[in-house]
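Only a single protein chain was left out; the remaining protein chains are all shown in position.
The block that comes next holds chain A.
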Amino acid sequence: MAINFQQVNFSYGAGTSLEQPILFDITANFPTGQVTAVVGQTGSGKSTLIQHINGLLLPTEGQVTVADHHITANTKEKELMRIREKVGMVFQFPENQLFANTVLEDVMYGPINFGYSRSDAKNAAEIALKRLNVSETLWEKSPFELSGGQMRRIAIAGALASNPDIVVLDEPAAGLDPRGQQELLNLVIELKTLNKTVILISHQMDHVAQIADQVIVMHEGKVAAQEAPEQLFNRDIQWFTDMKLDLPKAGQFAEKLRQQDWQFEQRPLTIKALTDLINSRGTTHG
């Protein structure tokens, strides 16, 4: 399922004295079966942007299209419910949403809301828990007696339980250890092979370079760029300073080399590309 933003403007508190315009003339698209990374400095409007995808926020002006549903300022709650079934949303620190007596009950909450029977909901929850590698011994436990990492995986399973075609992850790696982060990237890759449309907000450019098919750069409420990571990360270094964005680690290292008079066309984005670059010059530079 593809998502399209057409000239979307958004203000918090529209129509009150505290009206605060946040998004300006957003036109962007998220193609089916691709991973789109949304990056940009804190406060640039990333979270506000993605909350339009399942109608938690409605555009003040313009339109968002999700598959064949149109979301505008006047879309009704009933229509939004149909869209929400198709969009799995994982917010920052999703473990804060857990509430049920058992892990399984909590993960079943979404499917039941979307009209599954109890046994269908149970099946769906079990599939999601398995996908997140939550061991079966935990399913009947209270979510509040588990570790932070386990709670996060259960919360993510809760968002994926109704098998949505679109999965949105808002800084899901925040506060995870490196291994947890890698597991999360693997999940994104798995979702992609299932032909899901994935949107990932991240501050870690290494993750972005590793798994994104396209990148949307937000800057002060506007889309500053929408392109493939190879293209984006080969932009002029000054542009990254302006956007207050980092390069992937390999790219940062390469820029240090450039200051030492190394010359190269393509900026290396992975450790592998960087070692290749160094090895190719190793013989001449001693």
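Please note the rule applied: a contact is a pair of C-beta atoms (placed from the backbone, for glycine too) under 8 Å apart; a residue touches a chain by one contact, two chains touch by 3 or more; residues count from 1.
We adopt the following convention: contacts and distances are computed from a predicted model.
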item: Protein that the absent chain corresponds to, by UniProt name, given "Cytochrome bc1 complex cytochrome c subunit", "Energy-coupling factor transporter transmembrane protein EcfT", "Peptide/nickel transport system permease protein" or "Ferredoxin"; value: "Energy-coupling factor transporter transmembrane protein EcfT"
item: Per the touch definition above, residue among A:Gly45, A:Pro59 or A:Gly110 touching the missing chain; value: A:Gly110
item: Among A:Phe5, A:Phe30, A:Phe91 or A:Phe240, the residue in touch with the chain that has been omitted; value: A:Phe91
item: Chain not shown: contacting residue from A:Met81, A:Ile127 or A:Leu257; value: A:Met81
item: Hidden partner chain, touching residue among A:Leu104, A:Ala159 or A:Val215; value: A:Ala159
item: Contacts of chain A with the absent chain, listed as residue ranges; value: 12-13, 16-18, 51, 54, 56, 77, 81, 84-85, 87-89, 91, 94, 96-100, 109-110, 112-114, 144, 158-159, 162
